[in-house]
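Below is one structure, written out as structure tokens; comments come after it.
The other protein chains are all here in position, but one chain of the complex has been omitted.
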Amino acid sequence: MDGIHDMGGMHGFGPVDPSREQPFSKTEWRARMFCLELSYTQPGGFNVDWLRHVLECIPPDVYLTSDYFDRWYWRDVGVLANVGWVSIDELASGVATSRPQDVGDPLPPEAVSVMLEQGLDSRRDVADPPAFKPGDRVRAKFHSPLGATRLPRYVRGHVGVIEQYHGWHVLPDANAVGDERPEPLYSVGFLAQDLWSDAAAPGDKVFPCLWESYLERE
Amino acid sequence: MDGIHDMGGMHGFGPVDPSREQPFSKTEWRARMFCLELSYTQPGGFNVDWLRHVLECIPPDVYLTSDYFDRWYWRDVGVLANVGWVSIDELASGVATSRPQDVGDPLPPEAVSVMLEQGLDSRRDVADPPAFKPGDRVRAKFHSPLGATRLPRYVRGHVGVIEQYHGWHVLPDANAVGDERPEPLYSVGFLAQDLWSDAAAPGDKVFPCLWESYLERE
Amino acid sequence: MKVPKETKKIMELEKELHSHLPSDPALRVKALESLLVEKGLLNSATIDRWIEVFSDEVGPKNGARVVAKAWSDEAFKKHLMADARKAVDELGFPRLEANNLVVVENTPKRHNVVVCTLCSCYPWAIMGLPPTWYRSFEYRSRVVRDPRGVLREFGLELDDDVEVRVWDSNADVRYMVLPERPPDSEGLNEAELAALVSRDAMVGTAKVTTTEQGN
Partner (left out) sequence: MKVPKETKKIMELEKELHSHLPSDPALRVKALESLLVEKGLLNSATIDRWIEVFSDEVGPKNGARVVAKAWSDEAFKKHLMADARKAVDELGFPRLEANNLVVVENTPKRHNVVVCTLCSCYPWAIMGLPPTWYRSFEYRSRVVRDPRGVLREFGLELDDDVEVRVWDSNADVRYMVLPERPPDSEGLNEAELAALVSRDAMVGTAKVTTTEQGN
């Protein structure tokens, strides 16, 4: 999706402020929002690609004017409202008027260490060989569906070189909508001077991770 | 410049509301702002490409959350503050603490009809033949300087067909910074299906106007 | 006067201006007008005069006259399609923001629609001020990508076999759509025809019918 989230290379944002830090404690709303996301029962089960896509669907002006963890709020209430588990009235009042059926018990505190230990992994155990090998020249496709994708706009149409092969990973475009379709994943190196008219140095490179179907042989 | 203004094809904006209309009268701030822009003495003289570029330099979040004519305000105070003709304190108070020298008299009401009659014209009288003719296949370059340009991002890297030749027009990239450099200008037709992964109909086309240096023969 | 023109400096300046000035645009615009008058850079009567011009003298009625004449006069139409600027000069219309006018013609199999994706360029002298929706982010971002979806929001449903052509006014070329003449309009004279032609029909977001009033 050609959304506001796809901001790699966008002009117009000012200097980075390295000194900015935000507090993190049990009474801070940002900390609670971040950890709420890891704790609540999600409809259909946790799917990081769907969550990311819902975040991308926040209106562009809201996206640019909301705090980072407030965008997580908008994402999560979107995920919940989409299936009817919460309503606008309930979100405004904080008072439940209905309760979803057959959702089991919520995640207990004891489950945290297992989640922390294991995390989730988009990699799948597929033995088939990848189409490209390090050193191969590839072109990123003009691929911008109205839906989830993780092909950044700044490399579309550009030629890069396969740097590293990372095994087979589920394709976000399909996984976001519940279709698990693993593909070979590569780090691909692009010369900054090919990507940007105003790139400063001749040897500098940018390496996004690209799934095989995002690429064609050059 | 890869700015927020270059929004052709961006996803995330909602439906158009055709019924929205804004009042236009002598007491409306929007009308006054619009007409102020046509009336005030601009440093270095009126240069539409510079004005457009300054508008593009508004911070992206301000751009997306400001009224159209409020963006004109931010542009014009930027143009004026850039040369020191107005200060932040003066803009906040509305009270002048200094006055620019040698600016002559402001535009009188009698000058309006002449401006209206004649307008401004980016076309220049150059007899040299253009490089391309209708029917030629061309590719839009990846051209995205940190500065003025009128090459929309959505056609960069794509192949189109010259539809119409419009004579020689000053190149905005150069004109914005005071360098008048006319070039042949063309309407170029691109197949919607080449530009967008989610284009609906096979025959639909998009026609931006592109200067010759934005294009290479395909 | 030589004006310094550095993009990075302007970006910083715009950020600074925005962070220091009050939020109400009506107040800020009022203060700006007073300030520029005090500084000898602006005459408020000139603003008043421009507002009169855009309220009374230029507007979509100009474009509607062009359309009606093109429907009624084959030689004029030929001239208009070949060199719109010169043809429109014949009608005595001004040129502000319309020096490089191009007219694109709708047919039963081809529908044209106009946008400016980068700002909101529009042929002022022929059509007046652009509609609010024309300046909206929704229209600017979406009509190049999903013209049929956008036109549906205007109540205009196009058949699949109609080719849609979207014209981006990103340069100083300005477009006006010549809509299709309604089939049941044979008996009407130019003035009656002009009264049917809406602003939206000349941008390409509406068709002309004999039952609708122009605006």
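Note that the chains are named A, B and C in the order they appear, and that numbering of residues resets to 1 at the start of each chain.
The criterion applied here is as follows: a contact is a pair of C-beta atoms (placed from the backbone, for glycine too) under 8 Å apart; a residue touches a chain by one contact, two chains touch by 3 or more.
Since we're looking at a predicted model, the values are computed, not measured.
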item	value
Displayed partners of the chain not shown (whole complex)	A, B
Residue ranges of subunit B at the interface with the undisplayed chain	11-12, 14, 60
Residues of subunit A in contact with the chain not shown	1, 5-18, 20-22, 24-26, 29, 31-36, 38-41, 43-44, 48, 50, 52-55, 57-59, 62, 64, 66-70, 73-74, 76-78, 81-83, 85-86, 88, 90-96, 98-100, 103, 105-109, 111-112, 115-123, 146-148, 150, 152, 154, 164, 166, 169, 172, 176-178, 185, 187, 189, 192, 195-196, 198-201, 203-211
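To be clear about the criterion, only the chains that are shown with their structure count from here on.
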item	value
Label of the chain whose CA centroid is most distant from the centroid of subunit C	A
Centre-most chain [mean C-alpha coordinates]	B
Whole-Å gap separating subunit A and subunit B, where each centre is the average of the chain's CA atoms	34
Mean-CA-position distance for subunit C and subunit B (Å)	14
For subunit A, residues that touch 2 or more chains besides their own	11-12, 14, 60
Overlap residues in subunit C, where contacts from two or more other chains coincide	7, 11, 15, 137
